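Note that one protein chain is taken out, while the other chains of the complex remain in position.
Just so it is clear, A, B and C label the chains in written order, and each chain counts residues from 1 on its own.
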Amino acid sequence: MIKTMTKNRIMSLLTSLPLILGFILNPPLVISIGLLTFFIPLSSYYIGQVLMARPKSKKEEEERKKITFTGY
Amino acid sequence: MIYPATNSMLYLFLEIITASLFAGLLLGLHRKVIARIQRRPGPPLIQYMLHTLKFFIKELTIPDTSSMPLYVAIALALAGAWVLAFLVGPVLLGPYIIIIMCYAVHKVSEHGIGLATGSPYAKFGSSRAVLSATSEMPLVVAPALVFVRTNSLILQDIINYQIINGSLVNQLPLAALATFILVITKTPFNPFGIVYGKDIISGFKTEHFGVIRGVLMFGETLAFFVLLWCFLVIFFGGVINTPLTILLAMIGVTFILGFICALTPMVAPYHSVMIQWIFALLAIANVLLI
Amino acid sequence: MSDILNLSGSIIGRILLADIVPYLTPFSLALVITILVFTVFLTLSTPEFRAMIQFKKDVVGTSTVEKKEARFRRFMTILCGVALLGVVTTGDLFNFALFVSLVGVTNLGIFAGVKDSHVLNAAFQYGLVIMICSLPLFGGVAITLARTGTLSMGVLAVIPADPLVNISRALLIIGAIGEGALAPFFATKVEMIRAKGAPYINMMHLSSLMVFTRIIEIIFIMG
Partner (left out) sequence: MPYFQFLPHIVLFIIGSLVGLEASYKWHSEPFVQRTIEPIPLAIAIIGGILINIYAPLGFLFLGFVLGMRPGYGFYESILGIVLALVLWVIL
């Protein structure tokens, strides 16, 4: 649980770093378009992963995983 | 207000933020218009944006049956494609043909999003995405037919041509109509939206929730903005060619779209494809005959 | 060369190999990056577990693509990506036709490994379509060569259109939509995409739409 949280934190930092660096360094037009195209969806995905509500305990997590759409 | 240097990355980023917020408001307005026509009060204007924000803090569960990492990557590809289309089209006034490509990526993503889950309901949506691609791709080409007149598909040249020679809607009215049909197909609750149909449990997005749905909705706001922009600027560019006029005209067109979406029922899949094909063929005939 | 500039932006780079001139514009650069990204992701993904439901019965189960079958189809997916790269970067009409027919063959290969009879039937019909459509495809190229004396797109862009070149444009469109399984020859594709293995099927859809966007550019260039 804690492990995935930190992993998502690291990934969200890593994916938004190119954007922040790009704002400061002003790369050429083609590169900045490429950076925005790749890293806006990616960073928003990982930031969302960090922000999202999670099950609080390990027991809840197991309970949640039992239900799949083929499970009935 | 402090302006960042033109074509710097911050400038491009601010443009994306502005467009997605504005298009979110437009989609809210669209829902409000539909509600008023159906004599309901309707949701507040910011409802679409609240939905998008809500999905960013909802829990994301990935189905056991899904094919990873396709499940995540293909949804992000849809948003990325529209970011590219927005930057190349409305912001930098580059070649229109890249927007065609982005639309193609959008259709591929719709297909992949449905398939990657392994759910039979999402598969229905993705099958319909392939079906609708056959008629929507010719519609995306309709604006490109102005090449016959302007001899250029760079959007800046198209605008310049129209400022000198008057709007292209007077010369190619049926191509403009086909583009308008394309804009309709990308609005929510539209008659041709067989991919998002409620009869197949919201189509290809059935198994996508949480952050991925939020990113998808962000991509759809940009898609709405880009296609509306293309319709207005490629065919009415003689009059509508500054940011203020473009944004105002977008509000006007959204009202019209609201009326159309409120008053038309959902068309059956094959009928939808046939109707769209008829408009696309009319556009091609218009160009060939003149 | 002016038509290419007006269509897809300034030329970033080009390799001069006598008549064969691969070139890169912003448009083809975007296409190349898209295809590369898609090919990598589709190759890395595992096939999904397809849920099977029998209507009116309580039968629910999942099935997936077998490993041996998946390996072959993944190989064909990579090959299809490579062929697509050729389609979008080439500056020569004959090479374009060659790569498009290669896309058709690899698409057929993606579905040849499936062990469903209805999918194989559809793939057989698609195979017939791609064989027939290679005739208009290469025929269009041949007519263009006979009329204008060149197949280089940079040169074709400058030459004004005449009726015979228009005929070859129409033939090229027919050939490309046949090879890519686009709209009118579409009936086989609907059956084929019912097969299992999401990443591989998605590659076929990608290839047909990318061929479509490229053929749009080429018929404008020839005008």
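As a working rule, a residue touches a chain if its C-beta (ideal position, glycine included) is under 8 Å from a C-beta of that chain, and two chains touch if they have at least 3 such contacts.
Worth saying up front: this structure is predicted, and the values here are computed from it rather than measured.
Asks: So which shown chains sit in contact with the chain we cannot see?
Replies: B
Asks: Which of B:Met68, B:Leu93 or B:Ile201 touches the chain that is not shown?
Replies: B:Leu93
Asks: Given the contact definition stated above, which residue among B:Ile246, B:Cys261 or B:Val287 touches the chain not shown here?
Replies: That would be B:Ile246, which touches the missing chain.
Asks: Of B:Ala19, B:Leu70, B:Leu84 or B:Ile154, which sits in contact with the chain we cannot see?
Replies: If we include the chain that is not displayed, B:Ala19 is the one touching it.
Asks: Taking the full complex into account, what residues of chain B touch the chain not shown?
Replies: 1, 3, 6, 11, 14-15, 17-19, 21-22, 25, 41-46, 49, 90-91, 93, 242-244, 246-247
Assume only the chains that are shown with their structure count from here on.
Asks: Hey, how far is the Cα centre of chain B from the one of chain C, in Å?
Replies: 24
Asks: Averaged over CA atoms, how far is the centre of chain A from the centre of chain C? Could you give it in whole Å?
Replies: Spacing between the chain centres: roughly 33 Å.
Asks: List, in ascending order, every residue of chain B touching at least 2 other chains.
Replies: Within chain B, residues 64-65, 77, 81, 84, 88, 119 contact more than one other chain.
Asks: Enumerate the residues of chain A that touch no fewer than two other chains.
Replies: 69-70
Asks: How about chain C: which of its residues touch chain B in the complex?
Replies: Contact set of chain C toward chain B: 6-9, 26-27, 30-31, 34, 37-38, 41-42, 44-53, 62, 182-183, 186, 189-190, 193-194, 198-199, 201-202, 205-206, 209-210, 212-213, 216-217, 220, 223.
Asks: Which residues, counting only chain B, touch chain C once they are in their complex?
Replies: For this pair, the touching residues of chain B are 64-70, 73-74, 77, 81, 84, 88, 94-95, 97-98, 100-101, 104-105, 107-108, 111-112, 115-120, 123, 127, 130-131, 133-135, 137-138, 141, 144, 147, 151-154, 157, 277.
Asks: Show which residues of chain B lie in contact with chain A when the two form their complex.
Replies: Listed in rising order, the residues are 5, 7-10, 12-13, 16, 55-61, 63-65, 72, 76-77, 79-81, 83-84, 87-88, 92, 119, 207, 210-212, 214-215, 218-219.
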